[in-house]
Each structure stands twice: as structure tokens, then as C-alpha cells.
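Step one of this worksheet: look at the structure below.
All protein chains but one are shown in place.
Right after this comes subunit A.
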Amino acid sequence: MVYVGPAVILGVLWTCPPSHPSPTYGIKGYKTDNVNSRALIGQKKCFSRPRAVNVDLQTDATLQVDISDALSERDKVKFTVHTKSSLPNFKLNEFSVVRQHEEFIWLHDSFVENEEYAGYIIPPAPPRPDFDASREKLQKLGEGEGSMTKEEFTKMKQELEAEYLAIFKKTVAMHEVFLCRVAAHPVLRKDLNFHVFLEYNQDLSVRGKNKKEKLEDFFKNVVKSADGVLVAGVKDVDDFFEHEKTFLLEYHNRVKDASAKSDRMIRSHKNAADDINRIASSLYTLGTQDTTELCKFFLKVSELFEKTRKVESRVAADEDLKLSDLLKYYLRESQAAKDLLYRRSRSLVDYENANKALDKARSKNRDVLQAETSQQICCHKFEKISESAKQELIDFKTRRVAAFRKNLVELAELELKHAKGNLQLLQSCLGFMKTNT
């Protein structure tokens, strides 16, 4: 579960008169901790400030990054990125900057486009914060305020706000995971852009991609996937990589499927919990109106369902956190691993082409030196990528196993806890009712 620190200031600004077309509101001063984000990448649990940080990673002492605060505004989220470092590169030992989603994307893309990092699994970019659905629901609620009772309205408002908060927490966690992964990587953590991102306390003036650039990206992706298919056909000499290729392809597809099915399952769970909520309200009204001894009965059952549905909502939320998020994250990471394999295969093809060109040049005895240098460059590049790729893929597996193990164990614990809680509520209510009839 995501722990909300004691210093949280949660003020929801609700400025939405019914006639206003679109509401503006924000959740201020939200503090998060990195328990869940670290769990996703298989790192040991850390506690949020001000408690002592559990230093478990070899890299932690020298560079520690987290998102200490976040503010959600109308159409953007502002993250406060907080860094603690003993490295000489930084001016101070501890500092914070405010960053938006686009700047994270800029950083990620700069890694992808950097040839030097071709041999690493680039930590996947965090997904864009998406509050549209939640905002729409809150807006609809504001419009329908007149048509429901005050209690119903307050109840629904609280639920929608909780939903909004949950999405908010998630997006903060996703962005934090990205930074932690970069900070933990022995090479990427030294990247200059990363340091600028962490330290430069003014706006990076990174705008989102305009239409033309988005179109360029689209074509780039089309070319890449076509190329990917071509390159994938090349059989690898190295058994390790051949195995990894087959494995990753299948794994990626199955994680995708599992992620989608998990989402659907959890949505059904939420729907059922919402129904129990409505049932509880109806039973309450019945209880207050009934003239027979059933009124006590209805009120007791209504109370019970209020409590059990909160438990059911928690079950759905925990499944979301421990299962869905885990699967979604490894969907992205396995894609990043596939990209690495693609880059390696690409460089292998380039190497082989360079070899062919060299042979041709030698036979024609023309531009031999040029062909030789070109071949050497390709060879060097290929070997460098292969070497680091092997380690990266091994690390990927270690991280994956650790993350799954942790999340599955925690999932089991939470499910058990909630089921026991539910059971106790039900049994005590039943006990009361049976003695009173």
C-alpha cells in the first residue's frame, strides 16, 4: 500500500458552480514515499523522509533521487524532484527542482538517441498523467448535484476524490521509478542531461512535440518495426542472445495480455464494490423508514455493507497496485529489452554488411582503407553492445524475479488480510442478528 506521510496537506479546491463548463481544482502539497516505486524495480523497501532511509543499493549513498512533492493543476502535474548526492559534479549536496512530464520524456528520449547507450536497457519512460476520465466524472457529478440528496452527493464526491488521488499517486510513483532506475544504473547516472535535469532549477524549455515532429516519430516507428522484422530474422550465432530473443518476444506478448486481463478483472471488482455501496445506502433508507422490527435489521446490514464495500474497494486497489502496475511496468521494461536486442541485431547486420563491403573492396582493391576503418568501427560497436547487453539482460531477469516475488507475496498477504477483515465483519454482524431474533 502506498503510505501517505503524516505531513500531508490535502486541500481540494472545488470551484465548480453548476453552470460552469469545466472545473478547476487541484490537490496541493501531496507527499509520497517511494515504497511502491522501488518495489517495481526490485529494490528493497525504502521509507519516506523524515524517517531513516534504508540504504540497500550499492549506489544509494552517492546519488539518491525521489519525488518529494507533486501538484496537480488543471492540465499538468508539477513534480518536485529531490536529490541527495555526495558526488562532486553537483554544487550542493541536497537540492530540489520542479519538473513536468514533458521534461521526463525529453530525458528519456535523449538516452534513446544517444549512441553511447545503445547497449543498455533504457529505463522505460513514465506514462503521461491521465486524469481525463476522473475529471470528467467529477464534472458530471457537479452538474448532477441538484438531482441527488446531500448525503449521496457527499459520498460520491468523496469516492471520486479518492479515485483521483489514487491515479495521482500512481503517476507520481511511475515518474519516480524512472528516475530511480536511472540513478541506479552505473553508466546512465553519470549522464550530463540527467544531471542538468536534476540540478538546473529553471525551466528546461522543453516543449512537447509539435504535429510535424509527432508525424516524424510515427514514420520513424513504422520504419523501425519494418526493420525490426527484417533484423529479427537474422539468426544469432550466440546461443544466449538467440534464447533471449525468443524468450523476450513471447514474454512481452504474454505480459501484455495478462496486463489487459488484470485491468478488466480489477474494473469488475470496483464495479461490484460500487454496487454494494448503493445497496448499503438503499438499506439505510429502508431502515429509517420501516415501521416493523426490520428497521434495526436493515440498519445493521447497511452498516455492515458500508464496511465490507470499503474492504472490497481496498482489495481492488491493492490488486491494481501489486498486480496490474507490476505487469504494466514489466510490459514497458520488456519492450525496452526488446529494443536493446533490436539495436544489437541492427549493429550485427551493419557489421556483417561492413565485412561484405570490405571483401568487395579488397577484391576490387579500391577504398580498402576506408572499408577497413568502417568495418572496425562496426565490429567495435557490435562487441561493445553485446558485452553490455548480456549484463543488462541478466540484471533485467534478476530485477524481474525480485519484483514479482515481492509483489506476489505482498498481494497474497493483502488478500488474506482483507478476507480476514471481511470475515470478521460478517461474523460479528451475523452473531448480533442471530441473537436478536
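Here, a residue touches a chain if its C-beta (ideal position, glycine included) is under 8 Å from a C-beta of that chain, and two chains touch if they have at least 3 such contacts; residues count from 1.
Convention: contacts and distances are computed from a predicted model.
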Write down which listed name, "Integrator complex subunit 9", "Sorting nexin-2", "Large ribosomal subunit protein uL10m" or "Exosome complex component RRP43", is the UniProt protein name of the chain that is not shown. "Sorting nexin-2"
Among the options A:L71, A:L204 or A:A272, which residue touches the chain absent from this view? A:A272
Can you work out which residue in A:L71, A:L299 or A:M433 touches the chain that's missing from view? A:M433
On subunit A, the omitted chain is touched by residues 247, 250-251, 254-255, 257-258, 261-262, 264-265, 267-269, 271-272, 275-276, 278-279, 282-283, 285-286, 289-294, 297, 301, 304, 308, 397, 400-401, 404-405, 408-409, 412-413, 415-416, 419-420, 422-423, 426-427, 429-430, 433-434, 437
